[in-house]
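Notes to accompany the following structure.
A single protein chain has been removed from this complex, and every other one stays in its place.
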Amino acid sequence: MEDIFEGIEPMVYQSRINIPYNWWAGDTASKFLLAIRDERKILGTKCDSCNRVFVPPRKTCPTCFTDNQEWVNVSDVGILEAFTVARRQLAALPGKVPICFGLIKLEGADTALLHYLGEVDPGDIKIGMRVQARFAEERQGKITDIAYFRPI
Amino acid sequence: MGKKRVAIVGTGQTHHKSHRPDVNGQELINEAVQRALEDADLTIHDIEAVIIGNMDHFEGINYVDCWSVDGSGGTMKPIIKLTTGGTTGSTLAIGGYHMVASGMFKKVLVIGWEKNSESDTTGAITTAFDAVWDRQVYAGAISGLAAEAKSYMDQYGATNKDAARVVVRDRKHACNNPYAQLRKEVTIEEVLNSPMLSDPVHLLDICPRTDGACAVIMACEDVAEKITDRLDWIWAAANRHTYTYLGDATYGHLDSLTRASQEVYTKTGITEPRKQIDVIELYQPYSFAGIMWIESLGLAELGKGAEYIWSGATDMGGELPINPSGGVIGCNPIGATGLIRCAEIALQVTGKADARQVPDVNLAISTGFGGCFWSDIILHGKNKPDY
Partner (left out) sequence: MENAAIIGVGMTRIEANKIRDTFADLAWEAVNKALDDAGMNMDDIDNIVTTSNDFWDGRTISCMAVSDASGAYDKNVSCVEGDGTFGAFYGLIRILSGSYGTTLVTAHSKGSEGISSLITNATFDPIYERALGLDMITGCAMQAGAFMHRTGTTAEQLAMVSVKNHGNARHNPLAQLPMDLTIDDVLNSEMIADPLHKLDCSPVSDGCCAMIIANEERAFQYKRDPVWIKGVAFCSDTYFLGDRDLSQARSLTEAARKAFAMAGIGNPANDIDVMELYDAFTYQELMWLEAMGISADGQAGRDLEEGRFAIDGDLPVNPSGGLLSGHPVIAAGLIRIGEVVKQLRGEAGQYQVKGAQRGVAQGVNGRCGQSHCVWVLDKNK
């Protein structure tokens, strides 16, 4: 069957999926994001059963399945648990490389937050560093209202 | 049919709305899951596996089974995702059945959900069709359905009024269902006067877009009987996902439903579905389907579907009520819709359907439909199947 296509140029058709999305953040995420936007405070939710504090917050504890009623303040300082430095200009990156990503466990939280690292030379980043949130000047209720975390 | 008999021991669904701004997708899923657990009097720790689905491009999230573990309770459990378009919900129910019937899992949580408000539904559905051949000319789900309706009208002389009678029935039924999205009756005139979307389909002929989730817990025989005595047994299931290119489909008859239902009837010895089936939750995304597809199910001869509808046989109190929940015209969170049909039948069989209860339900059917003319069918029973 292959032979009948001999010499025929394969056509490639360009297309895109262009679907605009509007994701409902929901009340829980909204409270978290608004606290960052309006008060430069980072909040977490605490499970009544296992006492774990979740950042980003969860409405319900994923393992206990109890509604997390309690909101707690979490420090804007934490420890870097993992990181990478993007060197190649991968398509999903929002800016020019190098871009540094990290997982930061803030004091008071039991889970780490995924975010950027800034004001640091990529070669100096180490797991275990203490970092602090730097908030953006103009904040809109998005996760990028935290501009990045920088070493202290 | 299976190694182990399988029953539904609990169901849960959200109160479906056009949009739920108070929750994100995971939280929506969690509501349905918690309700199902409550209904079955189980905890998340009793669940041994999770099977979940939606249509990806409606929420724009890749690997949803992984993303949703917080809401589904799937952390450190086996999780698998099925997705087959509109039939997703019923496909999931069938998947849950196999997982339990195999003996590998005693209690399985089946979840279907969709947050249609988060995207352009038609834009997303359009990407289902082949990019080279079909996508340019077929927009969304409506066009295929309109073509089907037109073809049927030409062949059998059915009218818009016949279709509108189906809407009147379902919208009336939905008033009994606290979970339905659209809970207001409509008249035939209102349907016919509503804006035309794609000839002959008017706005009120077709389902809404919905945010909603549904969860169903299935268990194997010995375990199910210990959990509750209100059981909905899965007797048989079949499907035909037959068409790939829109030009291949036979417009005017839903062949896939005919074949799938014949397989189920043959397997279970049903020869007169009209008499032997007590209630049907038909995945009926638009009005004309309510006339055509009951023929495919063997409830009426070809061309006689409208007559059966006008007779009142499919209304509450009739010989064979269809869509006591209000059906898909009452609400349509696509990834959940097929599963909601299954859950609603479970409520009927177990006598938990409150104001929408059909009396003396012994055997019942839930179906699933997908935009490429695919069909799923599940036969449910009050008594244990004897095979």
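Lettered A and B in written order, each chain numbered from 1.
Operating definition for what follows: a contact is a pair of C-beta atoms (placed from the backbone, for glycine too) under 8 Å apart; a residue touches a chain by one contact, two chains touch by 3 or more.
Only a predicted model underlies this, so the values are computations on that prediction, with no experimental measurement involved.
Checked against the full complex, the one of B:Q136, B:T244, B:S311 or B:N383 touching the unshown chain is B:T244. Between the chain not shown and the residues B:R259, B:R274, B:K304 or B:K352, the one that touches is B:R259.
Considering the whole complex, the residue from B:C66, B:L203, B:L302 or B:A355 that touches the absent chain is B:C66.
Of the residues in chain B, those that touch the hidden partner chain are 1-4, 24, 53, 55-57, 59-70, 74-85, 91, 94-95, 97-99, 101-104, 124-125, 127-131, 238-242, 244, 259, 263, 370-372. By the touch definition given at the top, chain A reaches the unshown chain through residues 5, 10, 12, 15, 17, 21, 23, 25, 29, 33, 54-56, 62, 81-88, 90-95, 99, 101-105, 111-116, 122, 127, 142-144.
The rule is short, and it goes like this: only the chains that are shown with their structure count from here on.
Taking each chain's centre as the average of its CA atoms, chain A and chain B sit 36 Å apart.
Within the complex, the chain A residues that touch chain B are 13, 15, 17-29, 58-60, 62-63, 65.
Remark: chain B residues 19-25, 27, 30, 34, 37, 43-44, 57, 59-60, 69-71, 73, 75, 115, 117-120, 123-124, 127, 131-132, 135 touch chain A in the complex.
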